[in-house]
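A single structure is presented below for examination.
In this view, the complex is presented without one of its protein chains, the others remaining in place.
After this line comes chain A, so read on.
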Amino acid sequence: MKKSWWKILTIALLTYTIVAGLLLDVPRLPILNETIRALYFHVTMWFGMIIMLVVAVIYSIKFLRTNDLRNDDIAIEFTNAAILFGVLGIITGMLWAKFTWGDYWSGDPKQNASAIGLLMYFAYLVLRNSLTDVNQRGRIGAVYNIFAFAAFIPLIFVLPRLTDSLHPGNGGNPGFNAYDMDSNLRLVFYPAVIGWTLLGTWLSVIRVRLKRAERKIEDKLINQL
C-alpha cells in the first residue's frame, strides 16, 4: 500500500486533466477556438512519449553495460508504452488538424516526421521479434534502440524547424507559450504531462512484472526436465 501513492496520483491527475481540460476556461483565439484544448491531450501525450523513450534509451545503455536482462525488460516495455502514446498522439493531432488546417493529413513536416518516427519504433519491434535468443534479442535490440534514438532526435526537433510548417512552434508560428498569457493553460498542461507519463510508467511496470513472472515460470519448467 505504501508504494501505491503514485498510482493514486496518476488517477487524480488524469481525472483532473479530463475534467478541467474540457470544462475550464480557455483563451479565445481566432481559428483555434475551442480546439486549443488539444494542447492538454495531444501535446502532453507527446511529452510523455519523449520522456518514456529517453527512459528506454537509458535502460538500453544500462543493458549493454551490465548484460542484465532486467534492464532490457524495462527498455522494451517503456518503448511499448511510448509507442502507444505516439499512436494516440498522432490520432489526436490528426483530429486537431482536421478542425484547424482542414485536413486530417496535410503533409506538414512535423506530421510526416512523427509518422516516420513511429515507423522507426515499429521496425524496432519487428527486429526484436525476428531474433529468437533472449540475450541476443536484448543486445541487438538495445543497439538499434540507441541508434534509432540518435536519428529520431534530429528528425523530430531539428528538421521541422528548418522548413515552413503550420505546426505551432515551427516556421515562425508561435508555440504554446505565446497562447497561455493568462497561464490558465499551464494550470492543466503540466499536471497532464505528469499524469500521462505516470500512466505510461504504470503500464510499463505491470508489463515488466508480467514478463519477469513468465520468465520465472519458464525457467522452472525447463529445470524440471
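Following the convention adopted for this analysis, a residue touches a chain if its C-beta (ideal position, glycine included) is under 8 Å from a C-beta of that chain, and two chains touch if they have at least 3 such contacts; residues count from 1.
What we mean here is this: contacts and distances are computed from a predicted model.
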item: Missing subunit (named according to UniProt) among the choices "Iron ABC transporter permease", "Fe-S cluster assembly ATPase SufC", "Cytochrome c-type biogenesis heme exporter protein B" or "Oligopeptide transport system substrate-binding protein"; value: "Cytochrome c-type biogenesis heme exporter protein B"
item: Selected from A:8, A:23, A:126 or A:222 as touching the chain missing from the view; value: A:126
item: Residue in contact with the excluded chain [from A:9, A:146, A:187 or A:205]; value: A:146
item: Contacts of chain A with the absent chain, listed as residue ranges; value: 64, 116-117, 119-120, 122-123, 126-127, 130-131, 135-136, 139-140, 142-144, 146-148, 150-151, 154-155, 158-159, 162
